[in-house]
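One structure coming up, written as structure tokens, with questions to follow.
A single protein chain has been omitted from the complex, and every remaining protein chain is retained in its original position.
And now, subunit A:
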Amino acid sequence: MPDIYLDNNATTKVDSAVVDVMIPYFTEQFGNPSSIHRFADGVAKAIKKARSQVQELIGAEHDSEIIFTSCGTESDSTAILSAIKAQPNRKEIITTSVEHPAVLALCENLEKEGYTIHRMPVDKCGRLNLEAYKNLLSDEVAIVSVMWANNETGTIFPVVEMAEMANAAGVMFHTDAVQAVGKIPMMLQDTKIDMLSISGHKLHAPKGIGVLYLRRGTRFRPLLRGGHQERGRRAGTENTASIVGLGKACEMAMEHMEYENVQVKAMRDRLEQGITETVPHCFITGDLNNRLPNTTDIAFEYIEGEAILMLLNKAGIAASSGSACTSGSLEPSHVMRAMDIPYTAAHGTIRFSFSRYNNMSEVDEVLKVMPSIVATLRKLSPYWDSVNNCPVADPEQAFQPTYA
């Protein structure tokens, strides 16, 4: 059975070269970087190197703008909570309706504390209306937090332009870039982005390490206070091995940037084309002309995502779904709802996300099984006419269950 991993937006395999550079910091150089003895000798230096490797990948002006955190979520929370703490008179936050829960759930909580949250809607292709955005910017707004690329559809938001607009209005700008860093080139020193979140495990570094990029001069209040680590901006003993690993992963992402945008994109495109040609009644979601090179999100109408995933898994293929039933909460994907995808399609969305470890023969494997998986489930669907092998006439009318 094949063993095909196409869920790289969920998490990635740690590159073996990354593991190799990490090992000594568990076994030999395990000292606390703050200590003065031979066990800690090279650790501070290694952290400094990792900092510059991250700096280079995102094009930051100074290495001191890189703050190591424990994950993307911590970086998001730090950024937003810092902005509202540093500017207590500003009681509004601008974000989007398709953000990651790391931002949305925090905003929902702040709403209970009296903050006004502007969740910008998206159109059917997942795009924002910048005119409406401009009208929301005011000196009441503490921070704008908009993701660089959407985790489900891969749709890229014009964050560089939006940061310019925020800056012109005197508003801080944060972007959750966990899906974008390492997949698309960026040069932060040429932008007005004030803060940016990175998650290590999305780019072949381990889980449990993240970064908050903090532009020099941006007013800041730490989330964790304590020791002097990260220049007092993020207390807590450094996760040395993972920091070193992340540095290496950033260096490798830099080296593979072109590969990601040519070869990986070619795999994605071939899968997408193959599926839409061989499977009837499916469509790609998101902004087709403006997406991450590695991501495709395909809605298979009249069937449900978890069932598709279970059959894919049986065929040795790992992907993920925007369906309600795959998340613990049972809530249908807020991204699909925000794009107004009809529910008979939203529940059947499957995300395939590639990495540089995939290859074309894996794409062929998926193309081999996908049509029959969809056909098998459609045979069970009340919206499908098995005799004529097409959707029943007027599906929403033909099947109208009583909802409980």
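To be clear about the criterion, a contact is a pair of C-beta atoms (placed from the backbone, for glycine too) under 8 Å apart; a residue touches a chain by one contact, two chains touch by 3 or more; residues count from 1.
Convention: contacts and distances are computed from a predicted model.
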| item | value |
| --- | --- |
| Missing subunit (named according to UniProt) among the choices "Nitrogen fixation protein NifU", "LemA family protein", "ABC transporter permease" or "Heme exporter protein B" | "Nitrogen fixation protein NifU" |
| Which of A:Ala50, A:Val146, A:Leu292 or A:Ala307 contacts the chain that the document leaves out | A:Ala307 |
| Full-complex contact with the absent chain, from A:Ser35, A:Thr278 or A:Ser386 | A:Ser386 |
| Residues of subunit A in contact with the chain not shown | 302-307, 309-311, 313-314, 323-326, 328-332, 343-344, 346-347, 379-384, 386, 399-404 |
